[in-house]
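A single structure is presented below for examination.
For this depiction, one protein chain was excluded, whereas all remaining protein chains were kept in their positions.
Presenting chain A:
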Amino acid sequence: MNENLFTPFSTPTILNQPATIPIILFPATLVLTSKHPINNRLATIQQNLIQLTLKQMMMTHNAKGQTWSLMLTSLITFIAMTNLLGLLPYSFTPTTQLSMNLAMAIPLWAGTVMVGLRFKTKNSLAHLLPQGTPTPLIPMLVVIETISLLIQPVALAVRLTANITAGHLLMHLIGNAALALSTANFSLTLLTSTLLTLLTILEIAVALIQAYVFTLLVSLYLHNNT
């Protein structure tokens, strides 16, 4: 039972070759690029969505923060596409792999810290001590703030991994239960409706992408400006 539940999260292989390579590359091919001023509906919708998220995200930054706009837009596009494609049955979601999320979180977080340390050294170091703390508490509070800073990338990665994995697991479990109870007909409707609502709530996986980029954004903003 344990082995059966977790097999969707092991990296897929086709004839012992890693199939993760085309699976990770595939969502990027869904971004439509065209040179025409007026495109078809799908391309226009996609372009408008990207433009909307770009403007919403980058409004709060000054000029220096806006140099990160391409990075953050591609981040949110990549994670959103990957998570939405993972909602299809029998598909593999790369964002369930802790490896990928760590490899995304650590360099980006480190980049924001280094930008802050390089251009506003005193400001970013001053964040380690909140204003108005009584003097005996200062050493302990610096340690606490340093730990909370260092745990940011781990929290980013584990948050994304755990949320997507837990959602997929729940869908598997509830689907299996609904199937097993289909012989006793009266509870089938209740379970399938639960599965359906859980699936729509899981479309809030897209909200998780917002959470990911937003937290990354917040740390960038903090390191850059305040």
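Convention: a residue touches a chain if its C-beta (ideal position, glycine included) is under 8 Å from a C-beta of that chain, and two chains touch if they have at least 3 such contacts; residues count from 1.
FYI, contacts and distances are computed from a predicted model.
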For the chain that is missing from this picture, which UniProt protein name fits: "ATP synthase complex subunit 8", "Telomere length regulation protein TEL2 homolog", "Cysteine desulfurase" or "Large ribosomal subunit protein mL40"? "ATP synthase complex subunit 8"
Out of A:Asn83, A:Thr112, A:Gln152 or A:Thr165, point to the residue that touches the absent chain in the complete complex. A:Thr165
Among A:Thr96, A:Thr112 or A:Gln152, choose the residue that contacts the chain missing from this document, as touch is defined above. A:Thr96
Absent-chain interface residues of chain A come out as 6-7, 9-11, 18, 20-21, 24-25, 28, 31-35, 37, 47, 50-51, 70-71, 73-75, 77-78, 94, 96-100, 103-104, 161, 165
